[in-house]
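Starting off with a structure, shown below.
Heads up, one of the protein chains got dropped from this complex, but the rest are sitting where they should.
And now, chain A:
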Amino acid sequence: MAFNPYLGAAERARIEAARVGVAGAGGLGSNCLAHLVRCGVRRFVIADFDTVSESNLNRQFFFADQLGMPKVEAVAANLRRINSALELELYPERVTAENAVRRFGSCDVTVEAFDDPDAKTMLIRALLPLGKPVVAASGIAGWGRSNTMRVQRIGQRLYMAGDRATGISEETPPHSPRVGIAAAQQANTVMALILGVEI
């Protein structure tokens, strides 16, 4: 059986040809990747300098036996358990203004999944001029208020998931459901862009 048997032939062709960049493999990135792989996307460029730590397990797509592993390796292992036929370019390194275009320039669409707001800003500014969509997120912390999370198009090709207000703080740490909503919004937006349907 072909992976994701619910896809039509035309959909499958578009999805299998797509190459998706995911900048950051933490709460947003790891969960967004799981959704995209389940959709049938196979080609990814994934970058994250970090390793899996215990506090990540409350929201990131890693497991207790992966502590200490580089996140790109751990997420690759997990994704391959969903679909073994993936083509992954993994970069266990920090993305900077200097290497962002080199890393993600060949992608049809890139997901911005960083946690640091300066890094988010840097990536959006580096990649938008390339003419491909960037699917970012801002405001994903805390509990409840699911209905304040939405996807907004900014300009021609920047998409922003989240509530754009609730940053991570002592009062509003990140928890799995709200982070998951944003990650799914990002994945759903990527799929709509690949398939040419309404965001």
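Structural remarks
Simple rule for what comes next: contacts are C-beta pairs under 8 Å (C-beta built on N, C-alpha and C of every residue); 3 or more make two chains touch, one makes a residue touch a chain; residues count from 1.
Operating definition for what follows: contacts and distances are computed from a predicted model.
The complex includes a chain that is not drawn, and of the options "ABC transporter domain-containing protein", "5-oxoprolinase subunit PxpB", "Energy-coupling factor transport system ATP-binding protein" or "Sulfur carrier protein ThiS" the UniProt name matching it is "Sulfur carrier protein ThiS". When the full complex is taken into account, the listed residue touching the unshown chain is A:G26, out of A:G26, A:G40, A:P70 or A:G180. Across the entire complex, the residue among A:L7, A:M69 or A:I168 in touch with the chain not shown is A:I168.
Touching the chain that is not shown, out of A:V52, A:A74 or A:L128: A:L128 (per the contact rule at the top). Note that of A:D65, A:E98, A:D118 or A:E198, the residue touching the chain absent from this view is A:D118. Contacts to the hidden chain, counted on chain A, fall at residues 24, 26-29, 112-118, 120-121, 124-125, 128, 136-141, 152, 154-156, 158, 160, 162, 164-169, 174, 179.
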